[in-house]
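The complex appears here without one of its protein chains, the remainder shown in place.
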Amino acid sequence: MTSPTLTQVRRRGPRRRARAATALTPAAGVGLGIALIWFSILVLLPLSAVVITTTEGGWATFWETIRQPQTWAAIKLTVGEAVLVTLTNVVFGTMIAWVLVRDRFWGKRVLEVIIDIPFALPTIVAGLVLLALYGPNSPIGVDVANTRIAVYLALLFVTTPFVVRTVQPVLLELDPETEQAAQSLGASRFTTFRRILIPALAPAITAGAALSFARAISEYGSLVLLSGNLPMRTEVTSVRILTYIENGNMAAAASVASLLLLVALFAIVALDVISRRVARR
Amino acid sequence: MNGNRLVRYSLRTIVLVYLGLLIVWPVSLVAKNAFSEGIGTFIDALTEETTAYAFQLTLIVAVWAVVINTVFGILISILLVRYTFPGRRALSAFIDLPLSVSPVVVGLALLLAYGGTNGWFGPALEDSGIQVIYATPGIIMATAFVSLPLVIREIVPVLTEIGTEQEQAARSLGANAWQTFRRITIPAIRWALVYGVVLSLARSLGEFGAVKIVSGNIVGQTQTATLVVEEKYQNFEQTAAYASSFVLAAAAVLALIVVTLLRPGHEESASTAGVTAATTSVPTQKDPA
(Lines give C-alpha, C1' and ligand atoms only; values in the text may rest on other atoms or scores of the structure.)
Protein backbone atom coordinates (compact mmCIF):
# COMPACT_ATOMS: atom_id res chain seq x y z
CA MET A 1 0.00 0.00 0.00
CA THR A 2 1.10 3.49 -0.66
CA SER A 3 0.49 6.41 1.62
CA PRO A 4 -2.96 7.79 0.88
CA THR A 5 -3.75 11.47 1.07
CA LEU A 6 -5.26 12.89 4.21
CA THR A 7 -8.66 13.24 2.64
CA GLN A 8 -8.67 9.54 2.00
CA VAL A 9 -7.66 8.76 5.52
CA ARG A 10 -10.54 10.84 6.69
CA ARG A 11 -12.97 9.10 4.43
CA ARG A 12 -11.69 5.64 5.17
CA GLY A 13 -11.22 6.24 8.86
CA PRO A 14 -14.78 5.80 10.06
CA ARG A 15 -15.31 2.73 7.94
CA ARG A 16 -12.26 1.06 9.34
CA ARG A 17 -13.16 2.08 12.85
CA ALA A 18 -16.73 0.91 12.44
CA ARG A 19 -15.31 -2.57 12.92
CA ALA A 20 -14.06 -1.43 16.30
CA ALA A 21 -17.71 -1.21 17.39
CA THR A 22 -18.54 -4.12 19.65
CA ALA A 23 -21.67 -6.06 20.46
CA LEU A 24 -23.70 -4.73 23.38
CA THR A 25 -22.32 -5.33 26.85
CA PRO A 26 -24.91 -5.75 29.63
CA ALA A 27 -24.30 -2.19 30.84
CA ALA A 28 -24.62 -0.81 27.33
CA GLY A 29 -27.79 -2.84 26.93
CA VAL A 30 -29.32 -1.14 29.96
CA GLY A 31 -28.21 2.22 28.53
CA LEU A 32 -29.82 1.40 25.21
CA GLY A 33 -33.00 0.40 27.02
CA ILE A 34 -33.19 3.69 28.91
CA ALA A 35 -32.39 5.68 25.78
CA LEU A 36 -35.07 3.89 23.80
CA ILE A 37 -37.69 4.37 26.52
CA TRP A 38 -37.02 8.10 26.66
CA PHE A 39 -36.92 8.36 22.87
CA SER A 40 -40.26 6.54 22.70
CA ILE A 41 -41.89 8.71 25.37
CA LEU A 42 -40.69 11.90 23.76
CA VAL A 43 -40.78 11.17 20.04
CA LEU A 44 -42.06 7.80 18.88
CA LEU A 45 -45.26 7.50 20.93
CA PRO A 46 -46.50 11.03 20.27
CA LEU A 47 -45.76 10.72 16.56
CA SER A 48 -47.51 7.38 16.37
CA ALA A 49 -50.46 9.02 18.12
CA VAL A 50 -50.64 11.36 15.13
CA VAL A 51 -50.50 8.53 12.62
CA ILE A 52 -52.98 6.35 14.51
CA THR A 53 -55.44 9.18 15.00
CA THR A 54 -55.28 9.62 11.23
CA THR A 55 -55.89 5.97 10.46
CA GLU A 56 -58.76 5.82 12.98
CA GLY A 57 -60.53 8.40 10.90
CA GLY A 58 -60.08 6.21 7.87
CA TRP A 59 -58.96 6.93 4.33
CA ALA A 60 -62.18 8.83 3.53
CA THR A 61 -61.73 11.35 6.36
CA PHE A 62 -58.09 11.80 5.45
CA TRP A 63 -58.87 12.45 1.81
CA GLU A 64 -61.83 14.69 2.64
CA THR A 65 -59.68 16.79 4.97
CA ILE A 66 -56.90 17.14 2.45
CA ARG A 67 -59.28 18.07 -0.37
CA GLN A 68 -61.23 20.57 1.71
CA PRO A 69 -60.76 23.73 -0.41
CA GLN A 70 -59.08 25.86 2.25
CA THR A 71 -56.73 23.06 3.29
CA TRP A 72 -55.99 22.09 -0.29
CA ALA A 73 -55.15 25.72 -1.09
CA ALA A 74 -52.81 25.80 1.92
CA ILE A 75 -51.06 22.60 0.82
CA LYS A 76 -50.69 23.85 -2.73
CA LEU A 77 -49.30 27.16 -1.52
CA THR A 78 -46.88 25.52 0.91
CA VAL A 79 -45.53 23.01 -1.62
CA GLY A 80 -45.29 25.64 -4.35
CA GLU A 81 -43.47 28.16 -2.15
CA ALA A 82 -41.22 25.44 -0.73
CA VAL A 83 -40.19 24.43 -4.25
CA LEU A 84 -39.47 28.04 -5.21
CA VAL A 85 -37.51 28.67 -2.04
CA THR A 86 -35.53 25.46 -2.47
CA LEU A 87 -34.61 26.39 -6.04
CA THR A 88 -33.48 29.82 -4.86
CA ASN A 89 -31.40 28.17 -2.15
CA VAL A 90 -29.79 25.78 -4.62
CA VAL A 91 -28.54 28.70 -6.69
CA PHE A 92 -27.69 31.20 -3.95
CA GLY A 93 -26.64 28.61 -1.36
CA THR A 94 -24.07 27.14 -3.74
CA MET A 95 -22.87 30.63 -4.57
CA ILE A 96 -22.54 31.57 -0.90
CA ALA A 97 -20.69 28.35 -0.15
CA TRP A 98 -18.32 29.02 -3.02
CA VAL A 99 -17.59 32.53 -1.81
CA LEU A 100 -17.04 31.28 1.76
CA VAL A 101 -14.59 28.60 0.63
CA ARG A 102 -12.73 30.02 -2.34
CA ASP A 103 -12.88 33.76 -1.86
CA ARG A 104 -10.86 35.72 0.64
CA PHE A 105 -11.79 39.11 1.97
CA TRP A 106 -11.95 41.09 5.15
CA GLY A 107 -14.86 40.07 7.37
CA LYS A 108 -15.41 36.60 5.98
CA ARG A 109 -15.57 35.18 9.48
CA VAL A 110 -18.42 37.57 10.25
CA LEU A 111 -20.21 36.20 7.21
CA GLU A 112 -19.85 32.71 8.71
CA VAL A 113 -21.81 33.90 11.75
CA ILE A 114 -24.41 35.69 9.65
CA ILE A 115 -25.14 32.55 7.64
CA ASP A 116 -26.17 30.73 10.81
CA ILE A 117 -28.38 33.48 12.23
CA PRO A 118 -31.55 32.01 10.68
CA PHE A 119 -30.77 28.70 12.44
CA ALA A 120 -30.38 30.29 15.83
CA LEU A 121 -32.97 33.05 15.69
CA PRO A 122 -36.35 32.13 17.22
CA THR A 123 -38.79 31.74 14.34
CA ILE A 124 -41.24 34.28 15.71
CA VAL A 125 -38.38 36.79 15.90
CA ALA A 126 -37.39 35.90 12.33
CA GLY A 127 -40.87 36.90 11.22
CA LEU A 128 -40.72 40.13 13.17
CA VAL A 129 -37.29 40.89 11.78
CA LEU A 130 -38.47 40.58 8.19
CA LEU A 131 -41.54 42.62 9.04
CA ALA A 132 -39.26 45.43 10.14
CA LEU A 133 -37.74 45.76 6.66
CA TYR A 134 -40.49 44.47 4.42
CA GLY A 135 -43.59 45.37 6.47
CA PRO A 136 -45.89 48.40 6.84
CA ASN A 137 -43.18 50.51 8.49
CA SER A 138 -40.49 49.56 6.00
CA PRO A 139 -37.67 52.12 5.88
CA ILE A 140 -37.29 51.40 2.16
CA GLY A 141 -40.99 51.63 1.40
CA VAL A 142 -41.45 47.97 0.48
CA ASP A 143 -44.50 46.50 2.16
CA VAL A 144 -45.15 42.87 1.25
CA ALA A 145 -46.81 41.88 4.54
CA ASN A 146 -49.82 39.58 4.16
CA THR A 147 -48.87 38.60 0.60
CA ARG A 148 -47.42 35.47 -0.93
CA ILE A 149 -44.12 37.30 -1.35
CA ALA A 150 -44.01 37.52 2.44
CA VAL A 151 -44.43 33.75 2.66
CA TYR A 152 -41.58 33.33 0.17
CA LEU A 153 -39.35 35.73 2.12
CA ALA A 154 -40.02 34.07 5.47
CA LEU A 155 -39.33 30.58 4.11
CA LEU A 156 -36.21 31.82 2.33
CA PHE A 157 -34.91 33.40 5.51
CA VAL A 158 -35.27 30.30 7.67
CA THR A 159 -33.88 27.90 5.04
CA THR A 160 -30.87 29.93 3.86
CA PRO A 161 -28.21 28.01 5.81
CA PHE A 162 -29.09 24.49 4.64
CA VAL A 163 -27.54 24.36 1.16
CA VAL A 164 -24.63 26.55 2.26
CA ARG A 165 -23.78 24.30 5.17
CA THR A 166 -24.05 21.04 3.23
CA VAL A 167 -22.08 22.27 0.19
CA GLN A 168 -19.37 24.12 2.10
CA PRO A 169 -17.52 21.13 3.61
CA VAL A 170 -17.61 19.22 0.32
CA LEU A 171 -16.26 22.21 -1.57
CA LEU A 172 -13.58 22.58 1.07
CA GLU A 173 -12.46 18.99 0.57
CA LEU A 174 -12.55 19.43 -3.17
CA ASP A 175 -9.03 20.00 -4.39
CA PRO A 176 -8.77 23.20 -6.49
CA GLU A 177 -6.17 21.24 -8.44
CA THR A 178 -8.90 19.09 -9.98
CA GLU A 179 -10.33 22.23 -11.54
CA GLN A 180 -6.86 23.28 -12.70
CA ALA A 181 -6.30 19.80 -14.10
CA ALA A 182 -9.48 20.13 -16.14
CA GLN A 183 -8.30 23.50 -17.44
CA SER A 184 -4.88 22.18 -18.38
CA LEU A 185 -6.68 19.43 -20.30
CA GLY A 186 -8.39 22.12 -22.34
CA ALA A 187 -11.71 22.57 -20.54
CA SER A 188 -13.24 26.05 -20.56
CA ARG A 189 -14.41 27.61 -17.31
CA PHE A 190 -17.99 26.66 -18.06
CA THR A 191 -17.05 23.07 -18.93
CA THR A 192 -15.03 22.82 -15.74
CA PHE A 193 -18.01 24.10 -13.78
CA ARG A 194 -20.44 21.72 -15.49
CA ARG A 195 -18.34 18.56 -15.63
CA ILE A 196 -16.09 18.83 -12.58
CA LEU A 197 -17.58 21.15 -9.98
CA ILE A 198 -21.29 20.40 -10.31
CA PRO A 199 -21.01 16.57 -10.36
CA ALA A 200 -18.75 16.71 -7.31
CA LEU A 201 -21.14 19.00 -5.45
CA ALA A 202 -24.40 17.45 -6.69
CA PRO A 203 -24.93 15.08 -3.73
CA ALA A 204 -24.33 17.88 -1.24
CA ILE A 205 -26.59 20.28 -3.10
CA THR A 206 -29.32 17.63 -3.24
CA ALA A 207 -28.96 16.96 0.46
CA GLY A 208 -29.17 20.66 1.27
CA ALA A 209 -32.16 21.04 -1.03
CA ALA A 210 -33.96 18.15 0.69
CA LEU A 211 -33.38 19.69 4.12
CA SER A 212 -34.43 23.09 2.89
CA PHE A 213 -37.61 21.69 1.33
CA ALA A 214 -38.53 19.73 4.46
CA ARG A 215 -38.02 22.80 6.61
CA ALA A 216 -39.98 25.08 4.29
CA ILE A 217 -42.90 22.65 4.18
CA SER A 218 -43.14 22.55 7.97
CA GLU A 219 -42.43 26.19 8.80
CA TYR A 220 -44.79 27.97 11.16
CA GLY A 221 -43.29 30.54 13.53
CA SER A 222 -41.81 32.98 11.05
CA LEU A 223 -45.10 33.16 9.11
CA VAL A 224 -47.40 33.96 12.01
CA LEU A 225 -46.83 37.70 12.03
CA LEU A 226 -45.64 38.18 8.47
CA SER A 227 -48.07 36.34 6.21
CA GLY A 228 -51.34 37.40 7.83
CA ASN A 229 -52.61 33.81 7.48
CA LEU A 230 -55.26 34.82 4.96
CA PRO A 231 -57.36 31.76 4.04
CA MET A 232 -56.97 30.64 0.43
CA ARG A 233 -54.20 33.20 -0.08
CA THR A 234 -51.34 33.19 2.39
CA GLU A 235 -52.34 30.45 4.81
CA VAL A 236 -49.81 27.61 4.95
CA THR A 237 -50.29 23.99 6.01
CA SER A 238 -48.92 24.40 9.55
CA VAL A 239 -51.39 27.20 10.21
CA ARG A 240 -54.22 24.97 8.94
CA ILE A 241 -53.21 22.29 11.43
CA LEU A 242 -53.22 24.83 14.22
CA THR A 243 -56.68 26.03 13.24
CA TYR A 244 -57.96 22.44 13.32
CA ILE A 245 -56.40 21.95 16.76
CA GLU A 246 -57.94 25.16 18.08
CA ASN A 247 -61.33 24.01 16.76
CA GLY A 248 -60.84 20.67 18.50
CA ASN A 249 -60.90 18.76 15.21
CA MET A 250 -58.04 16.41 16.08
CA ALA A 251 -58.76 13.91 13.31
CA ALA A 252 -58.42 16.59 10.64
CA ALA A 253 -55.34 18.08 12.32
CA ALA A 254 -53.75 14.62 12.46
CA SER A 255 -54.56 14.01 8.79
CA VAL A 256 -52.71 17.11 7.59
CA ALA A 257 -49.93 16.48 10.12
CA SER A 258 -49.47 12.94 8.79
CA LEU A 259 -49.02 14.35 5.33
CA LEU A 260 -46.25 16.63 6.63
CA LEU A 261 -44.70 13.72 8.55
CA LEU A 262 -44.65 11.68 5.38
CA VAL A 263 -42.76 14.43 3.58
CA ALA A 264 -40.28 14.72 6.47
CA LEU A 265 -39.75 10.98 6.47
CA PHE A 266 -39.24 10.98 2.74
CA ALA A 267 -36.61 13.70 3.05
CA ILE A 268 -34.75 11.70 5.69
CA VAL A 269 -34.76 8.51 3.66
CA ALA A 270 -33.61 10.40 0.58
CA LEU A 271 -30.76 11.93 2.58
CA ASP A 272 -29.71 8.57 3.94
CA VAL A 273 -29.65 7.08 0.44
CA ILE A 274 -27.65 10.00 -0.95
CA SER A 275 -25.07 9.99 1.83
CA ARG A 276 -24.61 6.23 1.50
CA ARG A 277 -24.11 6.46 -2.24
CA VAL A 278 -21.50 9.17 -1.74
CA ALA A 279 -19.73 7.21 0.99
CA ARG A 280 -19.47 4.24 -1.36
CA ARG A 281 -17.70 6.34 -3.91
CA MET B 1 -6.42 36.08 -14.34
CA ASN B 2 -8.75 38.95 -15.15
CA GLY B 3 -11.67 36.69 -15.96
CA ASN B 4 -11.22 34.90 -12.67
CA ARG B 5 -11.10 38.14 -10.76
CA LEU B 6 -14.24 39.41 -12.47
CA VAL B 7 -16.13 36.23 -11.60
CA ARG B 8 -14.85 36.37 -8.04
CA TYR B 9 -15.78 39.99 -7.45
CA SER B 10 -19.23 39.68 -8.98
CA LEU B 11 -20.03 36.56 -6.97
CA ARG B 12 -18.80 38.23 -3.81
CA THR B 13 -20.95 41.28 -4.48
CA ILE B 14 -24.06 39.23 -5.25
CA VAL B 15 -23.63 37.15 -2.11
CA LEU B 16 -23.04 40.17 0.12
CA VAL B 17 -26.04 42.07 -1.24
CA TYR B 18 -28.26 38.98 -1.00
CA LEU B 19 -27.32 38.24 2.61
CA GLY B 20 -27.45 41.91 3.46
CA LEU B 21 -31.01 42.29 2.27
CA LEU B 22 -32.22 38.94 3.58
CA ILE B 23 -30.47 38.73 6.95
CA VAL B 24 -28.23 41.57 8.07
CA TRP B 25 -30.44 44.56 7.45
CA PRO B 26 -33.66 43.05 8.83
CA VAL B 27 -31.93 41.69 11.93
CA SER B 28 -30.21 44.99 12.63
CA LEU B 29 -33.60 46.74 12.48
CA VAL B 30 -34.69 44.76 15.54
CA ALA B 31 -32.11 46.62 17.61
CA LYS B 32 -33.21 49.92 16.13
CA ASN B 33 -36.91 49.28 16.76
CA ALA B 34 -36.32 47.94 20.26
CA PHE B 35 -34.65 51.18 21.32
CA SER B 36 -36.73 53.52 19.17
CA GLU B 37 -38.46 54.96 22.23
CA GLY B 38 -35.37 55.09 24.35
CA ILE B 39 -33.62 52.74 26.73
CA GLY B 40 -36.16 53.47 29.48
CA THR B 41 -39.08 52.10 27.49
CA PHE B 42 -36.94 49.11 26.54
CA ILE B 43 -36.23 48.27 30.18
CA ASP B 44 -39.83 48.92 31.21
CA ALA B 45 -41.04 46.53 28.52
CA LEU B 46 -38.77 43.77 29.77
CA THR B 47 -39.42 44.27 33.46
CA GLU B 48 -43.16 44.31 33.00
CA GLU B 49 -44.50 41.48 35.17
CA THR B 50 -45.79 38.98 32.59
CA THR B 51 -42.80 39.51 30.30
CA ALA B 52 -40.32 39.02 33.10
CA TYR B 53 -42.16 35.88 34.16
CA ALA B 54 -42.14 34.60 30.60
CA PHE B 55 -38.37 35.02 30.31
CA GLN B 56 -37.91 33.26 33.62
CA LEU B 57 -40.06 30.36 32.45
CA THR B 58 -38.21 30.22 29.13
CA LEU B 59 -34.89 29.99 30.93
CA ILE B 60 -36.07 27.20 33.26
CA VAL B 61 -37.52 25.26 30.35
CA ALA B 62 -34.39 25.73 28.22
CA VAL B 63 -32.06 24.58 31.00
CA TRP B 64 -34.15 21.47 31.61
CA ALA B 65 -34.36 20.65 27.93
CA VAL B 66 -30.61 21.13 27.46
CA VAL B 67 -29.72 18.97 30.47
CA ILE B 68 -32.02 16.19 29.28
CA ASN B 69 -30.71 16.41 25.72
CA THR B 70 -27.10 16.42 26.83
CA VAL B 71 -27.36 13.32 29.00
CA PHE B 72 -29.48 11.52 26.46
CA GLY B 73 -27.31 12.77 23.60
CA ILE B 74 -24.07 11.47 25.07
CA LEU B 75 -25.67 8.12 25.83
CA ILE B 76 -27.17 7.67 22.36
CA SER B 77 -24.01 8.87 20.61
CA ILE B 78 -21.80 6.37 22.41
CA LEU B 79 -24.27 3.58 21.69
CA LEU B 80 -24.47 4.50 18.01
CA VAL B 81 -20.71 4.79 17.50
CA ARG B 82 -19.26 2.17 19.82
CA TYR B 83 -21.77 -0.63 19.69
CA THR B 84 -23.55 -2.74 17.11
CA PHE B 85 -27.13 -3.81 17.68
CA PRO B 86 -30.11 -4.59 15.50
CA GLY B 87 -31.87 -1.42 14.38
CA ARG B 88 -28.85 0.80 14.85
CA ARG B 89 -29.13 2.30 11.38
CA ALA B 90 -32.87 2.93 11.82
CA LEU B 91 -32.27 4.59 15.18
CA SER B 92 -29.54 6.76 13.71
CA ALA B 93 -31.92 7.90 10.96
CA PHE B 94 -34.86 8.46 13.36
CA ILE B 95 -32.73 10.58 15.66
CA ASP B 96 -32.69 13.29 12.99
CA LEU B 97 -36.46 13.17 12.57
CA PRO B 98 -37.25 16.00 15.04
CA LEU B 99 -35.26 18.40 12.86
CA SER B 100 -37.59 17.87 9.92
CA VAL B 101 -40.90 17.66 11.77
CA SER B 102 -42.99 20.79 11.82
CA PRO B 103 -43.17 22.34 15.30
CA VAL B 104 -46.94 22.36 14.93
CA VAL B 105 -46.90 18.62 14.33
CA VAL B 106 -44.69 18.18 17.39
CA GLY B 107 -47.21 20.10 19.45
CA LEU B 108 -50.11 18.09 18.06
CA ALA B 109 -48.27 14.81 18.69
CA LEU B 110 -47.63 15.65 22.33
CA LEU B 111 -51.22 16.82 22.70
CA LEU B 112 -52.58 13.56 21.29
CA ALA B 113 -50.33 11.48 23.54
CA TYR B 114 -50.44 13.40 26.80
CA GLY B 115 -53.50 15.69 26.50
CA GLY B 116 -55.37 15.87 29.83
CA THR B 117 -58.83 14.93 28.58
CA ASN B 118 -58.48 12.77 25.50
CA GLY B 119 -54.74 12.08 25.11
CA TRP B 120 -53.52 8.47 25.19
CA PHE B 121 -51.81 8.74 28.56
CA GLY B 122 -53.03 12.15 29.71
CA PRO B 123 -55.99 11.08 31.86
CA ALA B 124 -53.99 8.35 33.60
CA LEU B 125 -51.17 10.77 34.32
CA GLU B 126 -53.57 13.39 35.64
CA ASP B 127 -55.14 10.84 37.96
CA SER B 128 -51.71 10.35 39.50
CA GLY B 129 -51.31 14.10 39.79
CA ILE B 130 -49.04 14.81 36.82
CA GLN B 131 -50.19 17.44 34.38
CA VAL B 132 -48.15 17.49 31.19
CA ILE B 133 -50.10 19.53 28.67
CA TYR B 134 -50.78 23.20 29.51
CA ALA B 135 -48.04 22.91 32.14
CA THR B 136 -44.28 23.17 32.41
CA PRO B 137 -43.51 19.45 31.77
CA GLY B 138 -45.25 19.68 28.39
CA ILE B 139 -43.29 22.79 27.46
CA ILE B 140 -40.04 21.09 28.45
CA MET B 141 -40.96 18.02 26.40
CA ALA B 142 -41.82 20.10 23.34
CA THR B 143 -38.55 21.99 23.67
CA ALA B 144 -36.51 18.83 24.23
CA PHE B 145 -38.19 17.25 21.21
CA VAL B 146 -37.24 19.95 18.73
CA SER B 147 -33.64 20.29 19.95
CA LEU B 148 -33.06 16.57 20.51
CA PRO B 149 -30.59 15.82 17.68
CA LEU B 150 -28.36 18.89 18.08
CA VAL B 151 -26.01 17.46 20.71
CA ILE B 152 -25.90 14.06 19.02
CA ARG B 153 -25.04 15.49 15.63
CA GLU B 154 -22.03 17.25 17.11
CA ILE B 155 -20.70 14.36 19.18
CA VAL B 156 -21.11 11.45 16.76
CA PRO B 157 -18.55 12.60 14.15
CA VAL B 158 -15.96 13.38 16.85
CA LEU B 159 -16.48 10.03 18.58
CA THR B 160 -16.12 8.30 15.23
CA GLU B 161 -13.00 10.26 14.41
CA ILE B 162 -11.11 9.64 17.66
CA GLY B 163 -11.66 5.89 17.45
CA THR B 164 -11.34 3.45 20.30
CA GLU B 165 -7.57 3.23 20.67
CA GLN B 166 -7.29 5.77 23.48
CA GLU B 167 -10.15 4.16 25.35
CA GLN B 168 -8.58 0.74 24.95
CA ALA B 169 -5.27 2.10 26.16
CA ALA B 170 -6.98 3.49 29.26
CA ARG B 171 -8.63 0.14 29.90
CA SER B 172 -5.30 -1.65 29.54
CA LEU B 173 -3.88 0.71 32.15
CA GLY B 174 -6.53 -0.44 34.59
CA ALA B 175 -9.24 2.20 34.23
CA ASN B 176 -12.80 1.01 34.63
CA ALA B 177 -15.63 1.97 32.29
CA TRP B 178 -16.60 5.07 34.24
CA GLN B 179 -13.00 6.29 34.65
CA THR B 180 -12.37 5.76 30.95
CA PHE B 181 -15.52 7.67 30.09
CA ARG B 182 -14.78 10.56 32.43
CA ARG B 183 -11.04 10.89 31.85
CA ILE B 184 -10.66 9.91 28.19
CA THR B 185 -13.96 10.10 26.30
CA ILE B 186 -15.41 13.28 27.79
CA PRO B 187 -12.22 15.37 27.39
CA ALA B 188 -11.93 14.18 23.80
CA ILE B 189 -15.45 15.25 22.88
CA ARG B 190 -15.69 18.30 25.14
CA TRP B 191 -15.61 20.97 22.44
CA ALA B 192 -18.17 19.16 20.33
CA LEU B 193 -20.23 18.81 23.48
CA VAL B 194 -20.01 22.50 24.30
CA TYR B 195 -20.91 23.30 20.72
CA GLY B 196 -23.94 21.02 20.83
CA VAL B 197 -25.04 22.42 24.18
CA VAL B 198 -24.82 26.01 22.97
CA LEU B 199 -26.79 25.18 19.83
CA SER B 200 -29.41 23.33 21.91
CA LEU B 201 -29.68 26.23 24.27
CA ALA B 202 -30.20 28.71 21.45
CA ARG B 203 -32.82 26.47 19.87
CA SER B 204 -34.55 25.87 23.22
CA LEU B 205 -34.80 29.54 24.09
CA GLY B 206 -36.44 30.23 20.77
CA GLU B 207 -38.95 27.42 20.28
CA PHE B 208 -42.35 28.80 19.39
CA GLY B 209 -44.80 26.62 17.44
CA ALA B 210 -44.66 23.44 19.51
CA VAL B 211 -44.67 25.39 22.77
CA LYS B 212 -47.63 27.47 21.64
CA ILE B 213 -49.76 24.33 21.29
CA VAL B 214 -48.75 22.42 24.42
CA SER B 215 -48.52 25.41 26.74
CA GLY B 216 -51.99 26.79 26.15
CA ASN B 217 -50.32 30.22 26.21
CA ILE B 218 -51.68 31.16 29.65
CA VAL B 219 -50.35 34.61 30.58
CA GLY B 220 -48.23 34.56 33.72
CA GLN B 221 -48.34 30.76 33.87
CA THR B 222 -47.30 28.96 30.71
CA GLN B 223 -46.47 31.86 28.44
CA THR B 224 -42.88 31.79 27.28
CA ALA B 225 -40.79 34.61 25.83
CA THR B 226 -41.50 33.82 22.18
CA LEU B 227 -45.22 33.72 22.94
CA VAL B 228 -44.92 37.15 24.53
CA VAL B 229 -43.45 38.49 21.30
CA GLU B 230 -46.44 37.24 19.33
CA GLU B 231 -48.99 38.55 21.79
CA LYS B 232 -47.41 41.97 22.18
CA TYR B 233 -47.13 42.43 18.45
CA GLN B 234 -50.72 41.44 17.86
CA ASN B 235 -51.83 43.80 20.63
CA PHE B 236 -50.07 46.62 18.77
CA GLU B 237 -47.42 46.95 21.50
CA GLN B 238 -44.73 46.96 18.87
CA THR B 239 -41.92 48.37 20.97
CA ALA B 240 -42.53 45.76 23.65
CA ALA B 241 -42.54 43.03 21.00
CA TYR B 242 -39.25 44.30 19.58
CA ALA B 243 -37.73 44.60 23.06
CA SER B 244 -38.34 40.93 23.83
CA SER B 245 -37.25 40.02 20.32
CA PHE B 246 -34.04 41.92 20.78
CA VAL B 247 -33.15 39.93 23.89
CA LEU B 248 -33.94 36.64 22.16
CA ALA B 249 -32.04 37.64 19.02
CA ALA B 250 -29.05 38.82 21.06
CA ALA B 251 -28.95 35.49 22.90
CA ALA B 252 -29.04 33.66 19.55
CA VAL B 253 -26.30 35.75 17.97
CA LEU B 254 -24.19 35.47 21.11
CA ALA B 255 -24.53 31.70 20.98
CA LEU B 256 -23.39 31.73 17.35
CA ILE B 257 -20.37 33.88 18.12
CA VAL B 258 -19.37 31.59 20.98
CA VAL B 259 -19.69 28.61 18.68
CA THR B 260 -17.72 30.27 15.87
CA LEU B 261 -14.91 31.16 18.23
CA LEU B 262 -14.85 27.64 19.63
CA ARG B 263 -14.87 25.83 16.35
CA PRO B 264 -11.51 25.80 14.57
CA GLY B 265 -11.45 27.93 11.42
CA HIS B 266 -12.21 26.39 8.06
CA GLU B 267 -8.85 27.56 6.74
CA GLU B 268 -7.12 25.23 9.14
CA SER B 269 -9.07 22.23 7.99
CA ALA B 270 -8.34 23.20 4.41
CA SER B 271 -4.62 23.15 4.97
CA THR B 272 -4.73 19.85 6.83
CA ALA B 273 -6.57 18.33 3.89
CA GLY B 274 -3.22 18.43 2.13
CA VAL B 275 -4.51 20.46 -0.76
CA THR B 276 -1.19 22.04 -1.63
CA ALA B 277 2.29 21.51 -0.37
CA ALA B 278 4.52 24.43 -1.28
CA THR B 279 3.95 27.81 0.31
CA THR B 280 4.12 29.45 -3.08
CA SER B 281 1.02 27.70 -4.30
CA VAL B 282 -1.15 28.73 -1.36
CA PRO B 283 -2.40 31.92 -3.03
CA THR B 284 -3.71 29.89 -5.94
CA GLN B 285 -6.26 28.22 -3.72
CA LYS B 286 -8.54 31.16 -4.11
CA ASP B 287 -8.50 30.89 -7.88
CA PRO B 288 -12.00 30.11 -9.05
CA ALA B 289 -12.93 27.56 -11.66
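Letters A and B mark the chains in the order given here, with residues in each chain numbered from 1 onward.
One rule holds in what follows: a contact is a pair of C-beta atoms (placed from the backbone, for glycine too) under 8 Å apart; a residue touches a chain by one contact, two chains touch by 3 or more.
Following the convention adopted for this analysis, contacts and distances are computed from a predicted model.
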TODO: Given the choices "Septum site-determining protein MinD", "Citrate lyase subunit beta", "ABC-type quaternary amine transporter" or "2-oxoacid:acceptor oxidoreductase subunit alpha", state the protein name listed in UniProt for the chain not shown.
DONE: "ABC-type quaternary amine transporter"
Task: Candidates A:P26, A:G186 or A:G248 - the one touching the absent chain - done: A:G186
TODO: With the full complex in mind, choose from A:I196, A:A210, A:L226 or A:A267 the residue touching the hidden chain.
DONE: A:I196
Open item on the list: Just checking the interface: what residues of chain A touch the absent partner chain?
Closed with: 1-5, 8, 11, 175, 177-178, 180-188, 191, 195-196, 199-200, 281
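FYI, only the chains that are shown with their structure count from here on.
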TODO: Give, as an integer number of Å, the spacing between the C-alpha centres of chain B and chain A.
DONE: 15
TODO: Using the touch definition up top, name the residues of chain A that touch chain B in the complex.
DONE: 5-7, 10, 13-14, 17, 20-25, 27-28, 31-32, 34-36, 38-39, 42-47, 49-50, 53, 92, 95-96, 98-105, 109, 111-118, 120-125, 128-130, 132-134, 139, 153, 156-157, 160, 168, 172-173, 175-177, 179-180, 189, 192-193, 196-197, 211, 214-215, 217-221, 224-225, 237-239, 241-242, 245, 250, 253-254, 257, 260-261, 264-265, 267-269, 271-272
Open item on the list: For the complex, give me every residue of chain B touching chain A.
Closed with: 3, 7-8, 11-12, 14-16, 18-19, 21-27, 29-30, 32-33, 72, 75-76, 78-79, 81-85, 91, 93-98, 100-114, 118-121, 141, 144-145, 148, 160-161, 163-164, 177, 199, 202-203, 205-209, 212-213, 225-226, 229-230, 233-234, 241-242, 245, 248-249, 252-253, 255-257, 259-260, 265-266, 269-270, 272-276, 284-289
